[in-house]
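Have a look at the structure that comes next, please.
Here the complex is missing a single protein chain, while all its other protein chains stay put.
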Amino acid sequence: MARQSGTGTSATRRLGILVIFMLAMLALCGLWFSAEDVVQGSTVRMMYIHVPSIWTAYIAFGLTALCSAVYLSAKNRSLAWDRVAGASGEIGVLFVAVSLVTGSMWGRLTWGTYWVWDARLTSTAFLFITYVGYLAVRQLGGTHRQRARRSSVLALLAILEIPLVHFSVTLWRSLHQEASVANPNAKVELDGLMLFSLFLGLAAFTLLFVWLVLHRQRGMMLEDGFSDRGLDVAITARRNEARA
Amino acid sequence: MEHASFIFGSWGITAASVGVYAFWVIRRGRELAKHATREEMPWT
Partner (left out) sequence: MSSTAINKRHIAVAVARKDLTIEWNSRILVNQVAPFAAIVMVLFAFALDNDGILERVAPGLVWLATLFSMLVVIQRSFTVESADGALDALRVAGVDMGAVFMGKAIALMVQLFVLELMLVATAVVLYGVEMTLAGFCEAIVTLVVATVGLGSVGTLYGGLAAGARGRETLLPLLLLPAVAPVLIGATRATEAAFGSGGTTVSEGWPWIGLLLVFAVLFSAVGTVAFGPLVDE
């Protein structure tokens, strides 16, 4: 009997191999074959993983919001939507954190400091904290349905808050005439292999995201099943105790 | 390549973070699957 030993299937294995291949290609193109930027020199090579990271985070949080909305609006309210939302949120937090770190390192080279209070960076930091809160709420306990309902509402609140914060912060920074602050993304002229490498990075990271979400939400399904079973076992044990 | 430490550092941090997470997800899946029945794993 071919027993599955984990959350993988032949499809995810094939996907995984494709992702590894594309990431290897990305490393070759980004770190070796592509040219240096006219203005930024070799530091532009950091863009090929920084931009895809934040892109993946946005996709992840978008998926979280979408699944949360579907969960709340659907008649049958399948918990699968909540699990995908949760897995996606977790992965989003990972990629925002990574992009904040790599962005900070990139900034150190281009601006000279590890941090500037520009609108985009500040809003990204807020994005990170907001979804850390989302993950914390998911850990509050209670039934799966309670968790699902709480986090779905929270995810939708986050979708409301994030643009509001971004808008406020942009207004705030515009007071200080930040237009001239160098934005790592702004001054790069991309052509040929550089542009291809960037798109390759986006594609590779997107597939990586899909692979991660598939595995993580299956793991969550097992976790949920286990805690349900644990509850059943505990109830049966109590009943037996009462009888004895 | 100038700033090589920063460039390889940022790629390394990205790879390491994602790699550790991916490793954890797969391992957790394997540990849980050991005790799960076939019905609980509809992807099989």
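Labels for the chains are A and B, by order of writing; each one numbers its residues from 1.
Here is the rule we use: a residue touches a chain if its C-beta (ideal position, glycine included) is under 8 Å from a C-beta of that chain, and two chains touch if they have at least 3 such contacts.
Keep in mind that this is a model prediction, so the values were computed, not measured.
Listed by label, the shown chains that the missing chain touches in the whole complex are A. Set against the missing chain, the residues A:11, A:24, A:74 or A:129 yield one that touches it, A:129. Residue A:171 is the one among A:171, A:195 or A:233 that touches the chain missing from this view.
Residues touching the missing chain, restricted to subunit A, are 72, 126, 129-130, 132-133, 136-137, 140-142, 146, 149-150, 152-154, 156-157, 160-161, 164-165, 167-169, 171-172, 175 (touch as defined at the top).
One rule holds for everything that comes next: only the chains that are shown with their structure count from here on.
The residues of subunit B lying in touch with subunit A in their complex are 1-4, 6-11, 13-14, 17-18, 21-22, 25-26, 28-30, 32-36, 40-41, 43-44. Across the interface of their complex, subunit B is touched by residues 4-9, 27, 30-31, 41-43, 45-46, 49-50, 53, 91, 94-95, 97-98, 101-102, 105-106, 108-109, 208, 211-212, 215-216, 218-219, 221-223, 225-226 of subunit A.
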